[in-house]
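Every protein chain of the complex appears in place save one, which is left out.
Chain lettering (A, B, C and D) follows the sequence in which the chains are written, and residue indices restart at 1 in each chain.
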Amino acid sequence: MSKLVTSGLTKAFSGLVAVNNVSFAMEEGEILGIIGPNGAGKTTFIHLVSGILMPTSGTVAFKGKDITYAPAHMRSRMGIARTYQLIHPLENLKVIENVMVGAVFSKDKSLREARRTAEEICAELELDRLERDTTQLSIFEIKKMEIARALANEPEVLFLDEVMAGLNSDETKGMIATVQRIATERKLAVGVVEHVMGVIRELTQRVIVLEAGELIAEGPYETVSKNPRVIEAYLGGAA
Amino acid sequence: MANKRNATMNVALITAVAAAILVWRPTVLINGLQSAGLYASIAIPMGLILGIVHIVNLAHGEFMMVAAYITYMLCAATGMDPFVAMVPVALVTAAFGFVIYKLTIRQALKAPELNQLILTFGLAISMTQLANLLFTSQTRKLSFDYVSASLDIGDLSFGVYKFVYIGIALLMIVGLKLFLTRTTTGKAALAVGQNPRGAAIVGIDVDRTYGLVFALASALVGMMGAVFITSASIFPAVGSPYTMKSFCLIAMAGIGNIPGILGASILLGVSENILKAFRGTRGWADIVFFVLIITVILGRSIRGKKA
Amino acid sequence: MKKASAILAILALSVPAFAQSGNIKIGGTWPLGDITGKQGSMAAQQAVDEINAAGGILGRQLELIVIDDELKADKGAAAIEKLVTVDNVDVLMGGMASGVALGQIPAMKKYGKIVISTGAASYKVEEALGADANWYFHLHPWDYNQGASYAQGWDEIQKKYPAIKIKKLFLAYEEGAFGKSSFDQTKILFGEGGRYVVDGAPFKSAAQGGGDYGSMLETAKAFKPDLFLWAGYDADALPMLEQAKAMKFNPGVYLGAPPGWPIGFQNSKLANNVMLYGMWAPSINDISAASKKFYDGFVAKYKAEPATYFAPLSYSAVYVYADAVKLAGTTETNAVIKALEATKYASPLGQTITFTPAKIIKHQGIKNQKILQWQNGRQEVIWPFESATAKPVYPFPKWK
Amino acid sequence: MILDIKKLETGYGRLQVLRGIDLSVGKESVGLFGPNGAGKTTIINAVMGIVKPWAGSIEFEGTAIGGKPTHFVARAGIALVPQERELFPGMSVADNLELGAAYVPRGKPIMAQQLEVVLTLFPILKERYKQLVGTMSGGQQRMVAIGRALMANPALLILDEPSLGLQPSIVAEVFDRLSILKKDIAILVTEQNVRESLKAIDRGYVIENGAVVLEDTAAGLANNPHVISAYLGI
Partner (left out) sequence: MKLKTSYLSAAVIAAVVIAFPAFLGAYPLNVARSVMTYMALAISWDMLLRSGQISFGIAGLFGLGSYASAIAVMRGGMDPFLSILFAAAFAGVMAFALGFAILRLRAMYFSITTLALMEIFRIVMHNLHDFSGGPEGIVLSAPIFGGNSTALYWLCLAGLFITIGVSWYFEKSKMHLALTAIRNDETSARSNGVDIFRYLLVAFVITSIIQGMMGAIQIQSYGFTTPETAFDANFTLLPLAMALLGGIHSTIGPMAGAVLLGVASEWLKLKIPYGHLMVYGIIIILVILFMPQGLVGLARRMLRGSDKSGRKAGASHE
């Protein structure tokens, strides 16, 4: 059974349709790329499946169960975790506490257990000096912290919204390896939004392409990237 | 289209309610409008500051109090009428407001809202207490014959002077509207209120604009303070009840909606006077205000959620 | 917390009794931010200075320590604690608001020091004191004393001046405790036996952010009272007159009972022949040497006119105590209480102060109020007749 | 040189973003490229006085403007079209455009003339002249933002991601307009849409991790495999 299925998912903001009739499915263990030009509706789409926004129409199902209108915190408890495009560190919490939040509230762990979980995950992601303030972290570390927090939710489905943005090439390489490793080891279904196509090519088995809210193409990156509609969407005008 | 129809409906409804009240108890409408004028003309300058500088000035009423004392001294010394005195007084309070802005508020602009709030709370205490030291708590009042101007309609006699406050409120609304939409400085102020970063990008000096708006609002509240002493006694604590009232009226109207402040004031003034019209409910008149605020705010939040 | 204790300890030490032992110490609490308390405390200081200049009492100097009660019960209570335990005063004085007195009473009871109270009119204060508080000397009349004396006053005035006819009485009262208790007392004391028809309506005082009397005046006008009485604050005085005039509301007697009057009230054209309840006015200088002495001394010392009867009342409190100590020959509490019971002080209030039992407490000083009238810029006493300085002008002139 | 940046370092709070940028713009059109977070917008913010430089210098027409307040920089003759547009949503197109010139000495005297230029460039703005900007679509708002910047008659026009959130057809239009403009004004533009923007620029810099990694002419960049891989990975 597919982990996450949407059908006809649509979101309109006072007239403007940001996500238009998107149907797709995500399977266990796969890394799915979600690409499209700026403003195509990728982030809105993730908001809809993670419960931050409620759709105008259409449905979302998680492991066969309809969760279209479940509140975000319930989805997180069920096993859908995500990071944000604009970094969202909880700046008044220490690094370790940031990660613990995921375990404490999604999995109802005690602080002690949550701390252990958080420490393990941070070690796995090579994030150290966990008693620091988040303001002392580099972008790379913040991104890792956000992934760690999402993993602390012990999700089955994970969405990563532009986690590579702002990283240098070495960091990007490391991050790609990390994402691949966690996806395999934890049998996760991972959805990745990225702008850098090299990353998408290397990381994903399959991509979906959104443009102006609509799903315009789906398939392995190599195929999709040759799709004329996609090239047009990216490069603008007849290339 | 739908909006227009709604607006027409609203106007019709309001007119009908007003007419019904007028027939039932004319004085309710008269007294309601008169107090509404006073509420609104004190609240509007605060609304200007809140809309553009985004500061809740807890010393707003105290600015008016200071203006009232200046007017009192000026009028008592020279025999000037407050309506004449309001011009020099407005200049003085504008300068006063500007200095207060430069010395205190400006420094706290980047601080969290709460710091600004407590800062202006400190200002309010200091100003009240300074007035208390200089003038004692004993009240002062000048008397003018025109304040008791009266009108007879049938058996009904009522004071008409306080309608002047509605006039002042309307003048302020129209004046501010013209200033903010017709002059470059006004447009710049509006722009700063809507997007300070965008304003700086086009070369508007945001800090100077804030100072200017503060001075302008202080001038307006100064004028109000000058006129206030015609019909009311003054004492050091006279301004403070108006601060909260103004703040709540602005919240009711929605920040940045200056004409709405008059609307909210009329709603409040008339509802208060409806309760005052009955013996048993007279003491409860104050509650109207707070119930109205909560209703409006909750209503807006529910509507906001639906949208 | 450690810091707190350290600072508290320093605080306790750093307020040394800056007194040479031997002084007779008077502890006073007044609301210093309010004109009543401010002038009350100043007048008390004036009395202390006068007595010291005349050689003091029993060869000892008087010393007045004043603490602001800020019109707050907890601050007032703390002030009592400090005056008694830190300053070791011999007597406590002052007071204005009943709310503060209620907060102070538990502390006062605990120490049993002599208290000469210049304020607190509410019967609730008397109830809280109870019958055992023999150390409590209350100069100010209780609210029911005031009500009764006004009822008596109007009875007598009508008898003496047959032209004055009062049957219907309307009381406009501010919404707070002061107005409410005035209304309750007036209703009881004027209403009994059907001598008067009493009605009333509350209004929000300008002092509390109100100042709109329209609906209240409307009710009053419809009632057509012979006597219109309002119990509010000085801030209400002129605006209410102005609105009454605008509404053409013209009662036979227009009477106000605020604790003080606004500066320059008499300059208003509307002020003439307004009546008022009170205890003292500068016009009493004409009939009382004590009043003149107090008045001249106050003006000379502070370059300001006493604006409230709390000034002569507080001034009297010091003299009452000084006289008692002189009589007792000691400051020992029981002896002074005995001496105070024998007080006969010709006060600047135009009457001699003695202590007699009230409803509950044993030592009540002044029991009556005065009825006065603004006449040509002066407050003239028109009742009680023995201290009258002028005849009443009746009726209140029609508005022009 | 119109704009001359030397060894610029800055960042936000404790986070250093720029690590020594050297960059200059003459009477030409210059592009800034690089992945998200590379520091393109931070360079612009430093020029505009929105962030203060930690080290290095910024000169505009020979005057040091590093650390000067934003309104000072704007009045000196640099107009910015920010990524977030930063318009006045509750005001009309007319007022937004007017404010673009009202406080800039170079723009104010020739306001009417500039308005003509802007309305010719974006005819849609003429149609919507009295409409509140907040009620317009993203693309139209982008045009207002560009128009507002042009009203200042700037010596240097900076555009931060001008095609962001725009339909491809409109993007093409915007770049058409830009290539007209560059005849008169120096332009500094950051853009993800490399191919379109390469048509409109003379020269470009590629920024990565707060430093300039490549500088070349438009033609040079267009044929540079590094640029292509960074964006499309093709």
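Here, a contact is a pair of C-beta atoms (placed from the backbone, for glycine too) under 8 Å apart; a residue touches a chain by one contact, two chains touch by 3 or more.
Since this is a predicted model, take the numbers as computed values, not measurements.
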Touch criterion as defined above, residue of C:G22, C:G55, C:P106 or C:G377 at the omitted chain: C:P106
Sole contact to the chain not displayed, among B:V89, B:L123, B:M172 or B:A277: B:L123
Residue in contact with the excluded chain [from A:T44, A:N153, A:T204 or A:S225]: A:N153
Omitted-chain contact residue, chosen from A:A12, A:L90 or A:I139: A:L90
Where the unshown chain meets subunit A, residue by residue: 50-52, 71-73, 75-77, 81-82, 84, 88-93, 97, 100-102, 104-107, 111, 136, 149-150, 152-153
Interface with the undisplayed chain - residues on subunit C: 1-5, 7-9, 11-12, 15, 32-33, 38, 41, 66-68, 70, 72-75, 77-78, 81-82, 84-86, 99, 102-103, 105-107, 109-110, 122, 124, 127-128, 175-177, 179-181
Positions on subunit B where the hidden chain makes contact: 56, 104, 107-108, 110-111, 113-115, 117-119, 121-130, 132-133, 244, 247-248, 251, 283-284, 286-287, 289-291, 293-294, 297-298, 300-301, 305
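Keep in mind that, in the parts below, only the chains that are shown with their structure count from here on.
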Maximum centroid distance from subunit D, chain identifier (CA atoms): C
Central chain of the complex, centres being mean CA coordinates: B
Subunit B-subunit D separation of Cα centroids, rounded to whole Å: 42
Centre distance in Å when subunit C and subunit D are each reduced to the mean of their C-alpha atoms: 75
Touching two or more other chains - residues of subunit A: none
Arrangement of touching chains [line / ring / star / complete / other]: line
Pairs of chains satisfying the touch condition: A-D, B-C, B-D
Subunit C-facing residues of subunit B, complex: 27-28, 30-31, 34-35, 76, 129, 132, 136-143, 145, 147-150, 152, 157-161, 231-233, 235, 237-238, 240-242, 245, 273, 276-277, 279, 282-283, 285-286
Residues on subunit B engaged by subunit D in the complex (per definition of touch): 181, 184, 187-188, 190-191, 194-195, 197-206, 256
Interface residues, subunit A side, partner subunit D - complex: 16, 37-39, 135-136, 138-139, 162, 165-169, 195-201, 212, 225, 232-237, 239
